[in-house]
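Shown here: the complex without one of its protein chains, the others still in place.
This part shows chain A:
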Amino acid sequence: MLQMILTGLLCGALLGFVMQRGRFCLTGGFRDMYIAKDNRMFYALLIAIAVQSVGVYTLIQFGLFEFTAGSFPWVAVIVGSYIFGIGIVLAGGCATGTWYRAGEGLLGSWIALFGYMFMSAVMKSGVLAPVNQSLQTTQLPSNSLAESTGLSVWVFIILLVAIVLFIVIRELRKPKVMIPTMKQRKTGLAHLLFEKRWHPFFTALLVGLIAILAWPLSVATGRVAGLGITTPSANILQYLVTGDNTYINWGVFLVLGIFLGSFIAAKASGEFRFRMPDAKTGITSFVGGILMGFGASLAGGCSIGNGLVMTAMMTWQGWAGLFFMILGTWTASYFLFVRPRKVAKANANAIASTL
């Protein structure tokens, strides 16, 4: 038990710290692919996936643990991921993003987090569990890319690594734009940890390494999985309201660690402050959290569980989940950011033409 608490909190805290300092926001990344035509954060995610894939399959190759992909509940994954994608835009952050922003003191994220935990519990063991289960029954027999194609999993891993290397080299060769920074106030290690701007690709490398580390740490406590956010978040609420100890696992301490690590990073950088959103943002955050919980429970994973981990494990669930979650963020971005601007411009032109 003590080991579970310590390694879970440690792994989570590392992740929370790195994500806070690296501004690692997948929601913003997916959204900006569409509204700003900027793929930088998506490339960063691919780096983290590739690093994790090589690391975890190496551990598997050495026989440290076994991984079975199971079957592919494609309807639930597609519908769930799409709804999850809409939810994270409304909530202003994905599941992990919401955990780490909660650690920065954003009360809007606390609201989103509550909606997310609540709806996940409702879907997993509450009144909507039958709906969830019935949607899971439409399945394809194999979830593994290797199994479906008869190729070695390493073919897919090498292909991904090659694509990622190509992208990284191309991106780093682009003429650099000087990004203005604030005046340096700290020196040495404090500057590097609590002030300096981190390159997203460097942050992604660290996220990938932490995702590898999560596997052996979690397996050692009997939970054969890597990073995961949704089930553990639901588990916290399920444990609190039932008092049933079986809901406590390594993942619970992982998500609590994210909160803690982000708080430490934000506090030491002078970036922690309780910030109360206005009523409209509060409501949007809550609705976003509910949609996130519904979608992620249905899809069997969030942007981390499916988008980072199941992709690295080379499963259909991971890659299909990632694709439809991105489509969801684009749909929500259109209605929230793109359309209002178009309408405002059209109105301005209409007024100008009547003058």
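By our rule, a residue touches a chain if its C-beta (ideal position, glycine included) is under 8 Å from a C-beta of that chain, and two chains touch if they have at least 3 such contacts; residues count from 1.
Heads up, the rule we're going with is that contacts and distances are computed from a predicted model.
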Identity of the absent chain, which is to be given by its UniProt protein name, from "Imidazole glycerol phosphate synthase subunit HisH", "Multiple sugar transport system permease protein", "Multicomponent K+:H+ antiporter subunit C" or "Sulfurtransferase TusA family protein": "Sulfurtransferase TusA family protein"
Residue in contact with the excluded chain [from A:P277, A:G301 or A:G321]: A:P277
Touching residue (missing chain; options A:M1, A:V127, A:M178 or A:A350): A:M178
Given A:I35, A:L135 or A:I158, the one touching the chain that is not displayed: A:I35
Residues of chain A in contact with the chain not shown: 20, 23, 25, 28, 31-32, 35-36, 92, 104-106, 108, 177-183, 197, 266, 270-273, 275-278, 281, 337, 341
